[in-house]
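One chain of protein is taken out of this complex; the other chains stay put.
Up next is chain A:
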Amino acid sequence: MSTQIQEQESEQEEQQQGESVPAQQQRRMDQKRERAADEERQRERVESSLDDEDTRTLKVFRYDPEVEGKKDPRFDEFVVPFRKGMTVLDALMWARDHYDSSLTFRHSCRQAICGSDALFVNGSQRLGCKTQLADLQNPVRIEPLPHQEVVKDLVVDMQHFYDQMDAVQPYFNDDDVPDGLEEQRQTRENREKIKMSTRCIWCGACMSSCNIAAGDNEYLGPAAINKAYRFAMDDREGEAMKQERLEILEQENGVWRCQTQFSCTEVCPKDIPLTDHIQELKREAVKNNLKFW
């Protein structure tokens, strides 16, 4: 689906020597108008070819701060042919390939493992490649993730999310590796305990759905706390590192910001019980500080 359709019109700017500046300007304007008309014809051609097909309509958020005339956010409608098993990502790719090659969105694996295509689809954060068009109401409204800055069209700036993930130090500490050991084993039970938390694909859907993270940009957020859970609950983590981790989680912007709205748990495409993990860490934090014995 991602193969590019051959451009019909060739866009060579044949430079005419000795042409006056207004004439050049005039020519550029003419070409621009022609291109717009071409695009319109192309759109009509594609749409009429779909006349007897089962179709879906996408309403896609468009915004490009670098192009004059696209600075104002708007919604573009794309009619795409519907096929059984088609995902939102498939539909977007079809629209890009047949209508407008400037339509911008991130994707890579197409199998819910790279985490690059979390989108706001019909009012909820979902992975484009894991969401069946058949399950959605028509027209399908596709927007970039809320609470992140939009770079262009459906692409948001994920840097803050990545920073929060890094803030919990998502790795084991070298000191925790016992000497003279070739492999460091984990019990089956412990593996089961952390299993779900290891599934995070860093898509950012959870963070985007969270009202608290929206209001407080410093809140670590569900994914980062889940990442901390993955290590703190792992038997192989050493005492000192676990303590350090709990201290990060206990601060003002850590676990206590969570108001148990469950929005993250509901949107997580990997079905990680995020609220569950955050709550367990809250209890862990309390136990860590309250010692009566």
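Note that a contact is a pair of C-beta atoms (placed from the backbone, for glycine too) under 8 Å apart; a residue touches a chain by one contact, two chains touch by 3 or more; residues count from 1.
What we mean here is this: contacts and distances are computed from a predicted model.
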Name per UniProt, for the chain absent here [options: "Succinate dehydrogenase, cytochrome b556 subunit", "ChsH2 C-terminal OB-fold domain-containing protein", "Osmoprotectant transport system permease protein" or "ABC-type D-xylose/L-arabinose transporter"]: "Succinate dehydrogenase, cytochrome b556 subunit"
Identified contact with the non-displayed chain, of A:Val150, A:Ile201, A:Ile248 or A:Cys268: A:Val150
Footprint left on chain A by the chain that the document does not show: 63, 65-66, 71, 73, 120, 123-124, 143, 146-147, 149-152, 157, 211, 214, 259-263, 265-266, 273, 275-276, 279-280, 282-283
